[in-house]
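Excluded from the complex is one protein chain; the other protein chains are retained at their positions.
Lettered A, B and C in written order, each chain numbered from 1.
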Amino acid sequence: MLEKLGLLPPAAATHAAQVDALYLFLIGLSGFFALLIGLLIIVFAIRFRRRSEHEIPSPIEGSLVLELTWTIIPFCLTMVIFFWSARVFVSLRTPPRNAIEMFVVGKQWMWKVQHLEGRREINELHVPTGQPIKLTLTSEDVIHSFYVPAFRIKQDAVPGRYTDEWFEATRPGTYHLFCAEFCGTWHSRMIGSIVVMEPADYQAWLSGGTGATGAAEGAASVAASGEALFTSLGCATCHRGESGALGPALGGIVGTKVRLQSGESVEVDDGYLRESILNPQAKIVAGFQPVMPTFKGQVSEEDLLQLITYIKTLRASPGAGGAHRES
Amino acid sequence: MTRDDHAGARHDHVVPLPIYFGVFVTLLVLTGVTTAAAFVDLGRLNVFVALTIAVVKASLVLLYFMHLRYTARLTPLMVAIAFFWLAMMIMLTMADVVSRGWFTGALG
Amino acid sequence: MSERATALAGQGNLPPATAHQFDDAVQQHEASGLGMWVFLLTEILFFGGLFTIYTVYRSLYPEAFGHASSTLDIELGTINTAVLIGSSLTMALAVHTAQVSRNGRLVALFLFATIALGSVFLGIKAIEYAQKFHEHHVPGPFFHYEGADPQQSELFFCLYFLMTGLHAIHMVIGVGILGVLGVMALRGRFGPDYYTPVELTGLYWHFVDIVWIFLFPLLYLVERHT
Partner (left out) sequence: METAERIDPPARADGGTNYLNVNYGVRSWLLTVDHKRIGLLYLGSITVMFALGGFFALLIRLELLTPAGDLVGPDTYNKLFTMHGIIMVFFFLIPSIPATLGNFLIPMMIGARDMAFPKLNLASWYIFIVGALFTLWAVFTGGVDTGWTFYTPYSTVGSHTKVIPVAVGVFINGFSSILTGLNFIVTIHRMRAPGLTWMRLPLFIWALYATSIIFILGTPVIAITLALVGVERAFHIGIFDPALGGDPVLFQHLFWFYSHPAVYIMILPSMGVVSELITCFSRKAPFGYTFIAISSLAIAFLGFLVWGHHMFVAGMSPYAGLIFSFLSFAVAIPSAVKVFNWTATLYKGAIAFKAPMIYALGFIGLFTIGGLTGLFLASLGLDVHVHDTYFVVAHFHYIMVGGALMGYLGGIHFWWPKITGRMYPESLARIAALIVFLGFNLTFFPQFILGYLGMPRRYHSYPDEFQVLNVMSTAGASILGIGYLLPFCYLLWSLRYGERASSNPWGATGLEWQTPSPPPTENFPVTPIVDVPPYHYSEEEAVLV
């Protein structure tokens, strides 16, 4: 209804209803208070207009009861909004475990997307309905922001690190994709479309069937590309997963905690893997020497994402000389 | 507070000389202590010790050299507010920096 | 101008002028003192921005900061801390002398001693800078660092130069003001009835000292025990 009137954007993901409900609640609340204040002002201004130039109204000092009332009631109302909006936010920030991952790299002025299966897109993103999807974002130059109004999601893509956002599309169709963080000359052209498809259509599209833009050239899966890189960059020489190797074994390492030389421990996640490739000396796993060279400049953001994806697919081999795990 | 309130003469306190020299010597000793303490491995405590000594030294300078101990309440209050603001700037910024990794852990 | 203020002012060699907006010299003195304090509050936040940046990067890169810090000359740093504390003492003595006596030469002597110690501090700082320059530890295109994490170490050196540099600029300004005050003191301008400029400059100088009291452990003493 409101969408047809052009007052709400299309709702095409599970979060849209939650965000809209909060929005409409706030509209109602604000409308009530704005009307209350406006009405009181108008009524008072007319009812108590100055009738003679010499009129001196009797002073009213104030009232502690009233002051407390209009301090405490708004405070309680804001707390309701706070907890409600925080719930929505936490849900927006917590991708379900079964979410499939896609990688998005922003650069002036385009969005480059790669599906796990290998399909690449520019300024377009095809997604299936009914499937939670987690986007891992980064940027090659300045800060961008991946904004899909129909999904009510937005997240800055910050150079030098990973951020993420997730959604579960509900309604097939084509929706706007905007860059929401000012990024230079063609900021307003750093736009694209999100194509939501029925799962079957999506599968067909993935395999290059339906006539979507971009042929099936990048058909090798992300993990496969990562494996190729892993080999060509010579990573396997040291991280071969045997005891006595120069570097820690990587099988099954993701998601665990490793102890560092400094005595602290760190959780192995995308960020840590990224740092360890670009800046290997920063956090050395206990029991290893700082001998790894940096790969900064040799790998692009997309290469990095492929490598990390590949490392995530590795499984622990029994008896490997891995890092000292905790938990 | 208003103009006619401070009808008395100057109330700037003249700090006795021994106090100045005492503070000076204390500051020198504390400088030595902080440098020496830095060479002892106290783990995470090192930074804590260094900053505590720095705060003590700064307080001595503020209270005695800068006469904060002897001025009207207003000045110490304002100094406290400024340091509070600074502390807030550092703490709330650190609240972000420290906890950034916490959420991604669940994602792997 | 009120009678009391006139009487007060009349005691000095050169009656200090009470500006037109003030009722009397007391009000003027108090307003100036408060003004100086308020200025120092802004200075706290001015340096505070750098301290915030320092805290963030040190927490992100503790080891790089530890190693980079150890390349600083701790002896010169410690000596400089002592020198600066000494200059704070002579500054305090200058204020004290002006408060209690009419001995302009003694006030001037303490002021010039403060200048001398301040200059020693700046001189030592210059030697340290020269060393760093020599070692290519100055951030920028010619930066070169042989240890681990050159990039993170460069951040440390960035902050080292920014913080000590900003501090040094404050010192230079302070020395300049002290020079003017010294000359004024020699001409007998200051005494128990009028010492506001000496006192305010003292506040400024001690504040600069306090900044160094924090800079010293944060920059020189990060990780000396390994």
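By definition in this document, contacts are C-beta pairs under 8 Å (C-beta built on N, C-alpha and C of every residue); 3 or more make two chains touch, one makes a residue touch a chain.
Just so it is clear, the model here is predicted, and its values are computed rather than measured.
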Original post:
Missing chain touches which shown chains?
Top reply: A, B, C
Subject >> Where the missing chain touches chain B, by residue >> reply: 1-4, 7, 74, 81-82, 85, 88-89, 92-93, 95-100, 102-103
**OP:** Against the chain that's been left off, what residues of chain C make contact? List them.
**Re:** 2, 4, 19-24, 27, 30-31, 34-35, 38-39, 41-43, 45-50, 52-53, 56-57, 60-61, 139-141, 151-152, 154-155, 158-159, 162
**OP:** Name, in rising order, the residues on chain A that touch the hidden chain in the full complex.
**Re:** 6-9, 18-19, 22-23, 26, 29-30, 33-34, 37-38, 40-41, 44-45, 48-51, 53-63, 66-67, 70-71, 74-75, 78-79, 81-82, 84-93, 108, 141-143, 145, 147, 149-150, 152-156, 158-161, 163, 176, 178-189, 191, 279
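Methods note: only the chains that are shown with their structure count from here on.
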Original post:
In terms of C-beta pairs in contact, which two chains are most connected?
Top reply: B-C
**OP:** Calculate how many whole Å lie between the centre of chain A and the centre of chain B, each centre taken as the average of the chain's C-alpha atoms.
**Re:** 41
Subject >> Centre distance in Å when chain A and chain C are each reduced to the mean of their C-alpha atoms >> reply: 46
Original post:
Counting only residues that touch at least 2 other chains, which ones in chain C make the list?
Top reply: none
**OP:** Using the touch definition up top, name the residues of chain A that touch chain C in the complex.
**Re:** 262, 279, 281-282, 290
Subject >> Footprint of chain A on chain C - complex, ascending >> reply: 61-64, 148-149, 151-152
Original post:
Okay, in this complex, where on chain A does chain B touch?
Top reply: 93-95, 134, 162, 164, 254-255, 267, 269-271, 312
